[in-house]
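Missing here: one protein chain of the complex. Every other protein chain is in place.
All chains are identified by letter, namely A, B and C, in their written order; residue positions are counted from 1 within each chain.
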Amino acid sequence: MKYSYYPGCTLTTKAKDLDAYGRASAQALGFELEEIADWQCCGGVYPLGSDEIATKLSSVRALHEAREKGQDLVTLCSACHHVIKRVNDDMKNVEDIRTRANNYMQLEKPYAGETNVLHFLEVLRDRVGFDVLKEKVVNPLTGKKIGAYYGCLLLRPGKILAFDNPENPAIMEDFIRAIGGEPVVYPYRNECCGGYISLKEKELSKSMCDTIMESASGFGAEMLITACPLCLYNLNKSVEEKLPVYYFTELLAEALGVKEEVDRA
Amino acid sequence: MITGKKQAELIKEISGVNPLKCMKCGKCSATCPSYNEMDIKPHQFVSYVLNEDIEALMQSESLWKCLSCFACVERCPRDVKPGKLIDAARQLLIRQRGQEYLSPDEVPELLDPEIPQQLLVSAFRRYRR
Amino acid sequence: MQRIGVFVCHCGSNIAATVDVEKVVEIIRQEPGVVHAEDYQYMCSEVGQAKIADAIHEKGLTGIVVCSCSPRMHETTFRKAAERAGLNPYMVEIANIREHCSWIHKDVEEATKKAVILARAAIAKVNLNAPLKPGESRVTKRALIIGGGIAGIQTALDIADAGYEVDIVEKTPSIGGRMSQLDKTFPTLDCSACILTPKMVEASAHEKITIYTYSEVEKVTGFVGDFTVDIRKKARSVDMDKCTGCGVCQEKCPSKKAPSEFNRGLSNRSAIYTPFAQAIPNVPVIDREHCLKFQKGKCGVCAKVCQAGAIDYEQKDEIVTEKYGAIVVATGFDVIKLDNYDEYAYSQSKDVITSLELERIMNAAGPTKGHLERLSDGKAPREMVFIQCVGSRCADDRGKSYCSKICCMYTAKHAMLIRDKYPDVNVTVFYIDVRTPGKNFDEFYRRAVEDFGVNYIKGQVGKVAPQPNGRLLVQASDLLDNRQIKMEADMVVLAAAIEPNPDVRKIATMLTASIDTNNFLTEAHAKLRPVESPTAGVFLSGVCQGPKDIPETVAQAGAAAVKAIGLLAKDKLLTNPCTAHSDELLCNGCSTCANVCPYGAITYEVRQVNDHGIREDRRLAVVNEALCQGCGACTVACPSGAMDLKGFSNRQILAEVDAICQ
Partner (left out) sequence: MSIETNETFRPKIVAFCCNWCSYAGADLAGSSRLSYPADVKIIRVPCSCRVNPMFILRAFEKGADGVILCGCHPGDCHYSTGNYYARRRMTLLFSMLDYIGVENGRTRVEWVSAAEGVKFSATMNEFVEKIRSLGKNVRLGDLRCRS
């Protein structure tokens, strides 16, 4: 199976791990991530103003290219996923945005939200299947108590992202189980880490991350996993009860026995 | 000078929010992680727009404290989406007055080696034109 | 040609403000066939009706057109007026120039023009009207009540006391309904069981009342006065006649892991069970899904210990067919599922409960024997939080759009009872609005605040987060103090929205009773006929019609009973004369009409016909006028055009079409 793949800017620089472990795991699981040619930054945040078009175009370009190849579009970064999924929803359901975006794009066939946008975790759940993943694990993370940190971007707004139950998600917990670990459920796994606010309001972001960390470690987590480079950065700035934070792909690669390969490369 | 009425119309248009749907339950403010940092609280945004007191909104510190975490949007029982209202007020300020909360000059001192690109891009998008 | 009189109503200013009624009269007067036309302030008034009678007498009218409000409002009024003046009532037609004209248009010229056209269409129709005579149908003097909660019980008692036979069909093993699950009732705080149980006993002892528990309505045919209903009596596996209700079987049953429906799943029950101690009938049922005998083939303990030999593993479902004149729906409610409100951690924490679960916890016969304790660890709570409007008043599809009406009061009740019995426990109620319309209701709520020290905070809760220490962090708004509250609680109680029992959809479909988008049954008129369904002979009792508390439910139950009694008291009903009939010269006996008739009103017989001098035996469709409801499906299905509908004939409708398109 081949998917169009949109890495996003952070995954080519500060979050290379998230990307490299993801690609290696995909290979080990038998699917291919074909990087979109000349992709452009998604902008990091979804433009909320209903009259904004230009800031949505980079997503439309990626979506369009995936459609032309007849492939689903896969993302790893939570932020890219959020932005592209929501822009795709606009293109599908908001006539005004669709018309105006297509006016800019001048495509042969106008884009109307045909591409299916999947997060890597959704590929694991819905395409590969956690059962199959479990069978392919050579290095189970037995005994590891892992807290999933979802953050906001993957889950909300629930109706558009349609990723999982936004208030009580299970996909990452199921993932942790599949790679042999023990998921730790804690209530702040879907609360915000502070996001972009940490650039200027470092204290605010820190206190939010402290709450998350305290809650997770209070329920017995030994480490956290995330899909978002910004969440990882913010969580690492936490002062209280500091737990190690990993990209979920790193643990996946480890469980699949391909981590060392990547590290050597 | 654009009137408050016109500004309120603009905010409603940009955000796509109908503030009249609000039943004033306060769930948005109950849920907001930045609540304590905000001078105008999320639930008050609705009444400021209804009262067409947009000038006060645009002066508000709250514009820069919203995390766009969408907790208020997700949990609002009336589908009002206060987060979008806040963003629309911010847009108005940035677009009309060219104001910004982040200037390129101050970036170097904010940087640290681990900062992901995503953070800079997001902050620029939200804080500036 | 008819001699037609046209009467144009002003309806005060309701019509006259937008429609130039004088002008309408002026134009209509010129129409062929119209021999009289006038306008009047209120045609439905006595004076207005007298004008119709006078014109019939003076001008020898044979047809009447009233241009007024909707025929659904006053058609009967004007028909009766015409009848009193000696005219066949079906020679009256209504042109709806209020709801369909004056109320929706603003431009006087436009509305006047439309009113004229609507009047012309009615004139065209009445020109082709023929006198009709309603038939008669019998009334079976027996009522069916669907649902055995307080609403159904009260309706049954009232009808039975009037001397009519009543059957109650209840889905669960006992009557009693939601009220039997409640601990105390507001605003008097008397014990729910103490006031309900005597009613249950009275119903079961009443010689006119038959109770079918563990039974469901399976099929309904017929119509007002003459319904035929199939009732499925589910296999109880216990012989009702032999069982003495000693309870030994339940005690000895080795399978005790079935969740108790009565205790909302907070405790377990045996596989053979009565839902609660005061159950009526006091005869257990075997829940076959949890019974070892049925699942594994071995056990049979209950049969061994039953002295009366009442256990019958071979028992099968039984269908009882019964005839009824009236049907009362009293299917009640349930609380919504809270899957859409996981921010309140209902599925994550045992200490987040619904108010109905709290009723069971507070009840001496409940899972904790009436002790207020946390279900997670059995500890007594010190801090309790109540959250109002969970799933009520929602504009999105997560919850219900309506106010559930009872929550404010039962929450005040719970808060008060807890503060009374456990003064050490702090109680905080987060509310959006406190709604307490009702006799002694607001006083009750104020007592909770003033005398019992319940802490009411205006603001919704955003999140309930279970803490590692086992407590619950409640994050909420205090809108009046404009602050965000974070407080730890030991238990959180959710006032979950109520919704009609999901079964009601199925039942409404069987009864062809209409239902609204929230699954509440629709009234025949929201204000003036609130306990009747638009479907004749079907009445509404209790929450199936809309949220209400116990006194309102009982009042409505009585009202529904009166309406049903009014029907049962009649010996005969006049049937709708607008029935189908077949032209024997056109009918070729093909059976198409019989196949589409939903009432089985069409049969065939071989009869000699005289077709232009040729006499021959033909197979012909015959309509049973007592069964025909006048839908007209057969008229369109008929390939030879033999079927037509009285009162809505092809020619009449075509004449209306012509008048409109003129």
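In this text, contacts are C-beta pairs under 8 Å (C-beta built on N, C-alpha and C of every residue); 3 or more make two chains touch, one makes a residue touch a chain.
Only a predicted model underlies this, so the values are computations on that prediction, with no experimental measurement involved.
Although one chain is omitted from the display, it touches the following shown chains in the full assembly: C. Of the candidate positions C:Lys106, C:Lys316 or C:Lys439, contact with the hidden chain is made by C:Lys106.
Within the full complex, the residue among C:Ala85, C:Cys246 or C:Ala637 touching the omitted chain is C:Ala637. Here one chain is not drawn; of C:Lys114, C:Arg374 or C:Arg419, the residue touching it is C:Lys114. Set against the missing chain, the residues C:Thr197, C:Ser376, C:Ser514 or C:Ser640 yield one that touches it, C:Ser514.
Hidden from this view is one chain, which touches subunit C at 70-72, 96, 98-101, 103-107, 110-111, 113-114, 117-118, 121, 509, 512, 514-517, 522, 534-535, 578, 596, 598, 629-633, 635-637, 645, 648, 650, 653-654, 656-658, 660-662.
As a working rule, only the chains that are shown with their structure count from here on.
A count of contacting C-beta pairs for B-C and for A-B identifies A-B as the more extensively joined pair.
With centres taken as mean Cα positions, subunit C sits 46 Å from subunit B.
In subunit A, the residues that touch at least two other chains are 167, 191. In subunit B, the residues touching two or more other chains are 71.
Against subunit C, in their complex, subunit A makes its touches with residues 165, 167-168, 185, 187-188, 191, 215, 218-219. Partner subunit B is touched in their complex by these residues of subunit A: 8-10, 13-15, 41, 43-51, 55, 77, 79, 152, 155-158, 166-167, 191-192, 194-201, 204, 208, 229-230, 232-233, 236.
Partner subunit C is touched in their complex by these residues of subunit B: 21, 23-32, 35-36, 41, 43, 71, 75-80.
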